[in-house]
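Heads up, one of the protein chains got dropped from this complex, but the rest are sitting where they should.
Each chain carries a letter (A, B and C) given by its place in the written order, and its residues are counted from 1.
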Amino acid sequence: MSRNEERIADVSGDALSEVFEVQMGPQHPATHGVLKLNLVLDGETVLSCKPDVGYLHRGIEKLSENLTYSQSMPLTDRLDYMSAIANNTGYCLAVETLLGIEAPLRAKYLRTMICEMSRIASHLLWIATHALDIGAMTVFLYAFRERELILEMFEELCGARLTPSYPRIGGVRQDVTREFMDRLEKFIAEFPSRLEEYETLIDTNRIWLKRTKGIGIIPAEQAIGLGLTGASLRGSGVDYDIRKHRPYDAYPYVDFEVPIGISGDVYDRYRCRMEEFRQSVRIIRQCMEQLPPGPIIADDAPDLVMELKPPRKVMAGSTGPSPLKTALIRLVEDRQAYMEGDVYVSTEVPKGELGFYFVSDGRGMPYRMHIRSPSYIHIGALGVICEGELVADIIANIGSLDVVLGECDR
Amino acid sequence: MIIQYKKKRGWLGTVFLVEILKGMGLTLRRMLSRSVTRQYPEERPEIRIGFRGQHALARDPVTGGSRCVACMRCAVVCPSRCIHIEYKKDEQTGVREVQSYAIEALRCIYCGYCEEVCPVNAVILTEVYEYAAYKRDAFYFDEEQLLKNWDRFIEESRYDPTKYVNPFWRPRGIDERTLAGPRRRSVPDDWKMENQWVGTGMTKSRKTGARCDVGGH
Amino acid sequence: MELLEIVEKLREAFPGEILEWIEHRGQMGVIVRRDRILEMCRFLHDDSEIQMNHLMDLCGVDYGDRKDVRFEVVYNLYSIPLRHMIRLRAQVPEDDCRIDSVTSLWTGADWHERETYDLMGIVFEGHPDLRRVLLPETWEGHPLRKDYPVQGPEKEWSGYEEVKAVARRLKKYDFYGAAEWTDEEESRARAGEAGYVKE
Partner (left out) sequence: MVIEILLTILLIVVVFSVIMLHVAYATYFERKVIGHMQVRMGPMRVGPHGLLQPIADGIKLFFKEDVFPETADKPTFYAAPIICLVAALTSIAVIPFWEGMAISDINIGLLFILAMSSLAGWGVVLAGWASNSKYAFLGGLRASAQIISYEIAMGLSIVGVMMMAGSLNMSEIVKAQAQSPFGIYAIPQVLGFFVFLVAMLAETNRTPFDMPECESELVAGYCTEYAGFRFALFFLGEYVGMIVMASVGTICFLGGWTGPFEVPFFPIIWFMLKVYFLIFFFYWVRATLPRYRYDQIMALGWKVLIPLALGNVILTGIMKTFVWH
């Protein structure tokens, strides 16, 4: 009998106990967006926790079936808006795999560098909200101080802070500037000392340890079965990082380590992410040193205004390209631009494994795009993890799984 | 790599609340240091060149109107389909004349695709970021309003309109020939591919490029 | 293990179940019949040389024009210890839109299958809790099917009447401008009150 089951048996055997239901969310300060949890409580013990999602569903998968490959790219910014560039990169890699294009080396390095920056930005938001949920308010603002620096660098790089749409299919949008690199150099030189500030406040703090150690334990086998990925899986001691397992972009050329947890509780997941900060800094530094000269976008990269091949057959009921578009369709005779077939490409975004499954029918639009978003699966697992724990532990668990509802609901 | 825990605190640390006092020391130190926030309306943020803000149509200094040639590339590429163009085609010459050009700013997702594909540097997302209004109608920018937006941008930023090049019109570090368009502005020198920043770890030495001075910034 | 070897092993274990295999961009996709999908997944999951312990993705695809096998349920499997991936594509006909659930193998398949049911309308048999997940319980249709239009006629949300009836009952707070309703609206709300409002 597991610890959780014991607790449930403990309270449900009590004749005096009275069960009552609480709907936590979708407007609740600690549910990170519009997550709703249907809780059944006995006193403060959670008997069952059923997450209810979909409040932010925008139908990105359906939308993308009517947009060209490059047009869908800005939509992926809106998945996990904490680390938009990582999503863009994952999307572009999937389309590149589908079309058989390879980005030039410089673009690969740039993407890797920027992805790691967005990983830092996303993890900063995670530590901020996680600590705030547990009550350490100051960490929140210290983390935002650093996040602001990264967002300003993104603005310098491509003109937008939150939704940069920086990578392009077959490369990146524009080159880095000298000012950008100087700022980045300064940032990564200073960042480790800032990390220590957060750790001074929470890492060894006895209250923090009490709130996180031994809470929300997920054994390794269960974690794999639940489909957890990213730091949430690695906290349970499973060595699965797509950057190592199926390296993409410049990850094979840089040297870094994957932090693995021991006991799989909230504290271990927290430690894993704190280590990932340091590894990201290491990767960025190596990318800056190794950044090769060369073009930043592949020669055979598709134009933004994509040539649409006529569909094999217009599906009954589907809207198809607009009349305006059919007027502009230009046939590409010399090159089979868009292969028919399907690919599944996943990348390691800050939240876990973000996968794109494409089915192409040979047109410039995906026939079917499916997004495997880590947050969706993590929220699905939340109910299993929270059962038998206390109300306050739900908050710690949500924080430690690092979910974002934009990505969950798509 | 297995994660390392911090050293467990000893009984002395437990009794004298060492880690809590350390944390309190940090917050006290930070209280005495300077705050990092910006007092917004008085202190303006520094907006970098290429920021994707309010939409505008660049005003042609010669004609006084927009440079748009109604090629429809922006309307086609727009993911949220917020650009509406109507044009009339001259049967003999084949030249298109813009009848109306409108952008629905509330539908726009500010991806910058439109300015990137524009062959004549007409449409632009300016660095203006304050354009709140009380009515939704105010965000339906017609051609006249878009030209006014451009005037406002030039006035506020003090760029020289004849020299200004937006990084989205001509992305840095991209080969000139991949972005063909005869009427496009040429790239400032340090945006050229030869002047790109190269890591020190590579054999090629770091090149020094002068900072691009665009207009009178 | 080579991808082709896996397919070969699978073919030996389940003769006649495998229809086709396609290698595209270095990824192996195996098109299979749906009837023994659970056993097939269990084989892939448990075999010591394959060990597909990580269900990366599960989704449905609607091939609208193929009436006999209109849907496909796609399983992207990965083996964390052995580092190989394979894709199973199980064909599901339109008139009998159901397939066995794999939640007994991967707990995480739970939400994947709910999503597929919600958006594609494929029923997973043996699933513990097959409800809509992203869309409201009262939603009609399955939006990711190809015959579901991107844009349809505007129609009032079915729960709106209920909201208005509650607003009517709480008239003194007047959140919905109920005080300014016409007589007809009022009577409709009253009529709705008995049926809609659960006390």
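Quick note on the criterion: a residue touches a chain if its C-beta (ideal position, glycine included) is under 8 Å from a C-beta of that chain, and two chains touch if they have at least 3 such contacts.
In this text the structure is predicted, and so the values were computed from the model without any measurement.
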Chains shown that the absent chain touches, full complex = A, B
Query = Among the options A:Gly135, A:Pro192 or A:Pro252, which residue touches the chain absent from this view?
reply = A:Gly135
Query = Out of A:Thr177, A:Asn205 or A:Thr347, which is the one that touches the chain we can't see?
reply = A:Asn205
Remark   = subunit A residues touching the chain left out here are 20, 22, 28-30, 44, 131-138, 140-142, 145, 201-202, 205, 207-208, 210-211, 390-395
Task = By the contact definition given up top, give the residues of subunit B that touch the hidden chain.
result = 20, 23-24, 26-28, 30-37, 39
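As a working rule, only the chains that are shown with their structure count from here on.
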Request  = Report, in whole Å, the distance between the mean C-alpha point of subunit A and the mean C-alpha point of subunit B.
outcome  = 24
Query = From the C-alpha centre of subunit B to that of subunit C, how far is it in Å?
reply = 40
Note = Multi-partner residues in subunit C (2 or more other chains touched) are none
Key: Complex contact set, residues of subunit A against subunit C   = 53-54, 57, 59, 61-63, 65-66, 97-98, 100, 222, 224-228, 238-240, 245-246, 313, 315-319, 339, 341-344, 346, 353, 355, 357, 359, 367-368, 370, 372, 376-377, 379-381, 384, 409-410
Remark   = So, in the complex, the side of subunit A touching subunit B is made of residues 67, 70-75, 77-78, 106, 109, 138, 142, 145, 148, 155-156, 158-160, 163, 165, 173-179, 181, 197, 199-206, 257-262, 268, 271-272, 275, 286-293, 295-297, 299, 303-305, 324-325, 328
Query = Which residues of subunit B touch subunit A in the complex?
reply = 1-6, 9, 14, 19-20, 22-23, 26-27, 30, 36, 47-48, 50-52, 72-73, 75-79, 109-113, 116-117, 125, 167-168, 171-175, 178, 190-191, 193, 196-202, 204, 209, 211
